[in-house]
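The other protein chains are all here in position, but one chain of the complex has been omitted.
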Amino acid sequence: MRGSYRSGVALILGLSLVLTACTSADDGLEAVEGDPFDEIVLYTTTEAYDPIRYEAAFMVAEAWEELGFQVQVEPTEFATLLERFYDEQDYDATILGWSGRTDRLDPHHFLGTLYGGHTDPGGNNAGGWVNEEFDELFRQQQGEPDEDARRDQVFRMQEIAADEMPVNILFYRDEVVGYNNETFDGFVTLAGEAIYNEWTPYEVTPLTDDTVLTIGTPEEPDTINPLASTSVWGWKFMRMYYDKLVRLTPDVEPEPWAAESIATPDETTVEITLREGMTFHDGEPVTVEDVVFTFDYYIDNEFGYFMPFLSMIDSVETTDDRTVVFNLASPFGPFVNVTLSQIVILPEHIWSDIDNPADLGPDEIPTVGSGPLQFERYDRGEYKSLTVFEDHFTADRFDITGIEFNIYADAEGVFTGLQTGEIDMTAWRLEPGQIPLAEEAPELSVVNAPDFGYYHLTFNTRRAPFDDVDIRRALSHAIDKDTIVDVILDGRGEPGSSVIAPSNPAWHNPDITRYGYDLDRAREILVEAGYGWNEDGLLVIPH
Amino acid sequence: MRTFLISRVLQLLVTFWVIVTVLFFLFRLGLPDPTLALISEGLSPDDRQRVIAQFGLDLPLWQQYLVYLQNLATGELGMSFHYKAPVGDIVFERLANTLILMLPAILLAYGFGATVGTVLAWRRGSRLEGVGITAGLVLRSAPVFWTGMLAIFLFGITLAWLPTSGMRTLPYEETTWIGRVTTWDFLWHLVLPMLVIAAYYFALPMLIMRNTMLELIGEDFIEFCRARGFSERRTMYRHTARNALLPVVTQAAVTTGLAVGGQVVVEVVFSWPGLGREMFQAVRTSDYPVAQASFVMLASMVLVLNFLVDILYSKLDPRVTHAAAKG
Partner (left out) sequence: MRSLPRLLWRTIRNDTLATTGLVILAGMIIIALFAPLIATHDPDRENTRVEGVAVHFDGQRWHPADVIGDTPLYGVALASPERGFAVGFEGTVAELAADVWSIVDMDVAVDLRGVDTADGTTIAVGDGGLALHHAGANGAGWQSVDTGADGDLNAVAVASPQHALAVGERGLVLRWDGHAWQRLDSGTVRDLHAVTLIDDSSGFVAGDRGTLLRYDGETFEELEALGFRDLYAIDALDEQTVLAVGERGTILANLDGDWREMRGPESRDLRDVRLLDATSAITVGTHGVVMRLADGEWVNEDTGYGETLRGLATADGHLVAVGTDPFVDRLASPSRDHFFGTTHLGRDIFSQTIHGARTALLVGLLAAFMVVMIGTNVGLIAGYFKGYTGSFLMRFVDVMYALPFEPFALVLVLIFRPSLTIIVLAIGLLTWRTTARIIRSQVLSISERPFVKAAKVAGASHWRILYVHIAPNVLPLAFLQLAVAMAFAITAEATLSFLGLGPPQLHSWGSVLHEARLSGAWRAAWWWIIPPGIFIMLTVVSTFFIARALEVLTNPRLARRS
């Protein structure tokens, strides 16, 4: 037990020790005259929005101050933070994140956040970093048909980015979810999605008479209108009752789905053959006209959420009653993996009469798809349910008869539901405080799923001093990612390295430069770059 | 009386307009662009512009204001950016959820509080009075979110007697709002938040009742009752208490107005899908239409109830002392 008096004495002793240490350590670094840098304002989320990024910002600031910078942490409401970062681009450094969505397993999107063509206000490259070699490679990989050649390009881009450090990848956070091991087993774990994914319904087997898998979630679709939904929760739900031409397997390989086969006769042509005998949930057959209609409909309605996947399409046409040909305006390597695995097939006979699909009221939204599960019901804030569609070509692969979702007000409610057996699994992460409780309960299992989304600290490279790569490198050496992961995430995550996460092994380059926590090295870099410290210990540009 | 009424109604409308206007500009100028979240969904700047135009956010502000006023006058509250559904559907249900929590809680607090207040006045100067007043003040000083957390910890988690969040157990059968709130399950969920709110509001009617009764005890007609040889009990309950009830009732009306908007924090703690919680979330996500409509609705509750109290005051002239607490 340390009394206040003694702690005061200890503080003074400690301070004098630190001071002596400083003077002796700075032997070679005499105080120099010069202008100190302006205070760095580090933006991060509020504690209520994300305690992890909030705490991380203060840890980073502390180390930066030790290096001789003046730092002000500015926790900001999320929407305001986005505005400042993307629209106004008015910041020094900002901590934000990208979520891991299956379409982002293809490196195109994440690499695009560093592409020089995306630096305009509202663009993804809010840090404004431009590197000619990187940009050239980015354009090349986009149309590169050969996977190995593309991998080399993608690896080289990660190397450049890691070396130049325009964006410091702080950490990848594991999704920790729970399920009841007495009611179902066989859950499939995917990076980024944990156990709520497209494959779990096929693989789970009921252990009791209850053959309906009940999922608990605090999140719900913004809407189930396929021409209005812009949230991952809307699309994860809709993709269960709509079919896509291609599905990504748990190993992230494209699997022909509603398409029976896919051919790419040249770089700008993709030909698919439609599977025979498919029907929509209302009994109408799925035809190539439906496929062509869907793509045209999305493009004509300028549905922004899908435009990144569709903007390269020149035309879509049928050559016979089973073949659809996509003519691309420019080569787009990820077309099969991303575009065809994201766009759902809509029934032409229902949607062709709807002129302004985005304006549909909640009760007017069609829910007829051709997917493996059939839409039953959705009550906002309460409940959703799906049943197995018996006429689907995969219907005999199911051991379950349906899926229902209980929508709770918050994570607290979800966990209580899991404890009381109301639900069989959680769709989203458990709160840190709930994990040990779930681990103690014998009927509950906890799954750690690595994510390929990441949290990043972006430097505004338009501004001094962040336009200087040495400053960015030195600051990167002063970010203790290990401690952030170990203490704040309780070890459930990984210190960041590249925009392509290690949990995406096909594209992650493990050999890029890593900036370990090393203040001495950071000081060396600054000295070599010609900076010095004044008598107050502040970093200055010598006169 | 008629001119008084007309002038009060006019005042009410002006106040309403002032609040609506202040809120409109506060939200539009203070909150960030609601389409920002689309960037992290991968939307390009051009595609986002289209969404902005779709929401009508590309018009000049004064034009948006006029459109808003016009819509409001016709009862049209607009579309929620987040839910992509009509705002009216959302906020009216949330308001109902809030009322069905707050009204029973306030009824309970005022019924019980007034009764205890009467007893305290009757036993004035006794030890019981001291204990009662102290207990009332202590309850009143505990922040309601904290008592809520304690109640959840004790009755919800440790003893596991009562549910701790939301309005009902999932899954459920009923789909209409009335159907949902007429189940035992709903009452079961209501108990904890209702008791916590009631405990917080209980001290105010208790003190008002006691103080008013103490003032009345000296009045002539009470002395007269005593002189008539009525029993002390009868004097207290039949005559004094009845006369002391008026300030309690008017305070109850004021409190209700304030409580509807004033207990965001209870809705948050108990994850109650009420109006305050909805507004809080809407402000955070820049969902202006929902934020505005919720706030206007909360303010209207206060306005209307204050208006009614004013009318009541003008008819009667009760002697009210405000106790050591604000509504």
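In order of appearance the chains are A and B, and numbering begins at 1 in each one.
The rule is simple: contacts are C-beta pairs under 8 Å (C-beta built on N, C-alpha and C of every residue); 3 or more make two chains touch, one makes a residue touch a chain.
Please read all numbers here as calculations on a predicted model, not as lab measurements.
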Selected from A:G361, A:P510 or A:P542 as touching the chain missing from the view: A:P510
Residue in contact with the excluded chain [from A:E182, A:E284, A:E302 or A:E439]: A:E439
Hidden partner chain, touching residue among B:F92, B:F112, B:F145 or B:F186: B:F145
For subunit B, residues in touch with the removed chain: 11, 15-16, 18-19, 26-27, 30-31, 124-125, 129-130, 133-134, 137-138, 140-143, 145-147, 149-150, 153, 157, 211, 214-215, 217-218, 257-258, 260-265, 268-269, 276, 279-280, 283-284, 291, 294-295, 298-299, 301-303, 306, 321-326
Touch residues of subunit A, complete complex, unshown partner: 1-4, 7-8, 46-48, 51, 54-55, 58, 73, 75-77, 80, 174, 189, 411-412, 415, 430-434, 436-437, 439-440, 445-450, 486-488, 490-492, 494, 502, 505, 508, 510-511
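Definition applied: only the chains that are shown with their structure count from here on.
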Subunit A and subunit B, separation of their C-alpha mean positions in angstrom: 40
Residues of subunit B defined as touching subunit A within the complex: 31-34, 36-45, 47-48, 50-51, 54, 82-86, 89, 163-166, 169-172, 175, 271-273, 284-286
Subunit A - residues contacting subunit B, complex: 77-80, 82-83, 86-87, 96, 98-99, 109, 120-124, 214, 222-223, 225, 228-232, 302, 304-305, 307-308, 358, 361-362, 379-383, 404, 406-410, 412-413, 416-417, 422
